[in-house]
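Input: a single structure, listed below in structure tokens.
For this view, one protein chain was removed and the others were kept in their places.
Showing chain A:
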């Protein structure tokens, strides 16, 4: 596999009134051709700064970034011909234009010959399932349709690398599913995709590899399974209880990150983390407070791993 993205010691600082702010601090990673690479982290972690630098819209303060072997600082035009990007949300469209007109507009900007524009637009709108709405004004589109139109727009220049910055933000489950299916189709065609999202299930489903970014640094990088396994020492439990004094349980330090869901008093489902891994011991301890109806050790999801790794930031 060939490397599409090579990032070495990338740093980026912003000058603010309060002083210098480090958005990225010595970040290094690589992305192979055809990979779906997820960049996950809390707000302000440095995801968008990374994407802006990779899309040549922002210069790094230090470090080296190469896309297709071209330097992002000196060869931005060569890179721009081969990439495209989609930012989440409803911005970036002309509401008064129809989907077809919008596509023509960007075809012209991307220097697609007039003779080829119609076929290209038909194919792309069909791919994102908007061909039936091609003559509909964009201001009548739903959020999901706008996101799909963005995807169609970003494919105009036949990019080999696409950046998707929170593409499913604010979409209903069906819209999000449709968009995920499109991302899978693009990936199957060999297009490399860089994805940022706050939806861990989505990242788990789509990404071949994931990087956790926190405070401008990449703290963990690997396949989703590897990331989940990195939290093997994490003991997460889910228990169904019948309990009369739930407050007593809440005060107990033994159960970390306790979350309680009421089924119907006195029945509750609780989720918690414990230092102890032995389920028998946990059950015995719990029985001091309640009647344990069911208890199981939870399989660690990407979300659990994310929360575990980002805890310091979240607690701030």
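Methods note: a residue touches a chain if its C-beta (ideal position, glycine included) is under 8 Å from a C-beta of that chain, and two chains touch if they have at least 3 such contacts; residues count from 1.
Simple rule for what comes next: contacts and distances are computed from a predicted model.
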{"item": "Name per UniProt, for the chain absent here [options: \"Chromosome segregation ATPase\", \"Electron transfer flavoprotein subunit alpha\", \"ABC transporter permease\" or \"YdbS-like PH domain-containing protein\"]", "value": "\"ABC transporter permease\""}
{"item": "Among A:57, A:263, A:277 or A:293, the residue in touch with the chain that has been omitted", "value": "A:57"}
{"item": "Of A:92, A:222 or A:266, the one touching the omitted chain in the full complex", "value": "A:92"}
{"item": "Listed residues A:29, A:105, A:254 or A:267, member touching the removed chain", "value": "A:105"}
{"item": "Contact set of chain A toward the excluded chain (per top definition)", "value": "14-15, 49, 52, 55-59, 76-77, 80-81, 85, 87, 89, 91-97, 101, 104-111, 114, 117, 153, 157"}
